[in-house]
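Yeah, one chain of the complex is gone here, protein chain that is, but the others are all in their spots.
Moving on to chain A:
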Amino acid sequence: MAPEPPLLSMSGITKSFPGVRALDGVDLDVQAGEVHCLLGQNGAGKSTLIKVLAGAHQPDTGTIRWRGEEVTLRSPIAAMRLGIATIYQELDLVEDLSVAENVHLGHEPTAAGFVVRGRAAKASTAQLLKRLGHPEVDPGRLVGELPAAQQQIVSMARALSHDVRLIVMDEPSAALDPDEVDNLFRIVADLTAEGVAVVYISHRLEEIRRIGDRVTVLKDGRAVAGGLPAESTPTREVVALMTGRNVEYVFPERPAGTPEGDPVLSVRGLAREGEFAPLDLEIRPGEIVGLAGLVGSGRSEILETVYGARKASAGQILVDGTPLRPGSVRAAVRAGLGLAPEERKAQALLMLESVTRNVSVSAMSRFSRGGWIDRGAELGAARAATRELSLRPDNPSAPVRTLSGGNQQKAVLARWLLRGCKVLLLDEPTRGVDVGARAELYAVVRRLADEGLAVLLVSSEVPEVLGLADRVLVLREGRVVHEAPARELDEHRVLDLVMEGSPAS
């Protein structure tokens, strides 16, 4: 075979954010006319990689070659000029502009350099929509009035309005009905027939089998496999790559025997319309219960509803047998619940503040009298809590933003430790935490459980749930499809369950 240079060749791409290395030497080759699938769990680095490709992030090291020539993608405009278009999961459309205006945003057809030729824009938009199989979308309508599926078509039309050679699609099927997915696949097939390359990101293995040519699997910021044949690679192999057999996590020992005593948290028939079906759940002191499921399976929603951050449409939550006032975070906190949310920086941390102040924020009444803070007591209490979790650096006045991801998570846990909570809700506790620091975090969680805390754990990393939890509930599309002690489950079984919904034979 004549070695024609690939359309796109990224090699050795690294990218670090404060506290975490998101990409760690990733290689990616894409040929013209192929559908190249990117697979990986949450936090594996997919989003960062496509942002580098779209010019939205600058890599720390590594080279990008476009048709054999080294290029620097300084900005999204630079990427677009080369012919790289990205369709993000969160569609980046302006809702108050029309379809045609969105499609031509930034490169409007003009007369005399600045007068927008609206009719020309509409005509060319109509043509693009027709090519995409959606001639019924009116180019004059406001994008905000369109359903999600059609908004995606508009986003795609915008990509095609440039002379595009490569389209990146970030989980394009996530918001689509099955027949809309069929149309999407037809569009992808048409595009590749014209020689356009598609980088396709999805969690859904069956989609990748249908339309993919090759697969690159990302795990913890590394490409653990590149260019596997999409059709013939066995599912088991792909799953094993995704879930990380390359790094063996060290999980703490489970205590012997089952936890006894009355459940500290009881959830009865809890439901939220459109998010998750009625759920029953009990956790005893010392027990870690895991919720396994994919994005969109309702895991985080369940956690936030238990915590009162979302209001349940049905059901009851009891802490130590006492019903919790629904929809009130303050009631939940007062009853002894604590949440370590998925988005630590956005939902938990005060990034301008020190470790001490982040740790003490939920327990201020413990070292204040009449609103007056005893700062010595505060410092002592915060230091004791962070030392117990061996948070580093051992400096309570360090700004929390200078901490690594793992230590930021410890600061959040220390907050609830100081508060003296009974039930700890962990949402993706190792998201953005370096691999090496995870084992320590697992040990911390287990130790807290051994000291009598009840833990409800949500993670998209199946090995994490299986390794850390005592009991596991498997979720698919808002419904518990299986419940079993963790030691009776294995990873393949769980992945089959979350993907297919039925136990593998």
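One rule holds for everything that comes next: contacts are C-beta pairs under 8 Å (C-beta built on N, C-alpha and C of every residue); 3 or more make two chains touch, one makes a residue touch a chain; residues count from 1.
The working rule: contacts and distances are computed from a predicted model.
Undergrad: Not counting the visible chains, the remaining one has a UniProt entry; which protein name from "Hemin import ATP-binding protein HmuV", "Sulphur transport domain-containing protein", "ABC transporter permease" or "NADH dehydrogenase subunit L" does it give?
TA: The record for the missing subunit names the protein "ABC transporter permease".
Undergrad: Using the touch definition up top, pick the residue from A:R392, A:R479 or A:R493 that touches the left-out chain.
TA: A:R392
Undergrad: Just to verify: which one of A:E34, A:E207 or A:D220 makes contact with the chain not shown?
TA: With A:E34, A:E207 or A:D220 as choices, the missing chain is touched by A:D220.
Undergrad: Touching the left-out chain: which of A:L97, A:A309, A:L379 or A:M499?
TA: Final answer for the missing-chain contact: A:A309.
Undergrad: Return the single residue from A:G40, A:P172, A:G406 or A:G478 that touches the missing chain.
TA: Missing-chain contact among the listed residues: A:G406.
Undergrad: Provide the residue numbers of chain A that touch the chain removed from this figure.
TA: Spelled out for chain A, the touching residues are 16-21, 24, 60, 220, 222, 246-248, 307, 309, 329-330, 332-334, 339, 341, 346-353, 357, 360-362, 364-365, 368, 371-373, 375, 392-393, 398, 402-407, 415, 419, 434-437.
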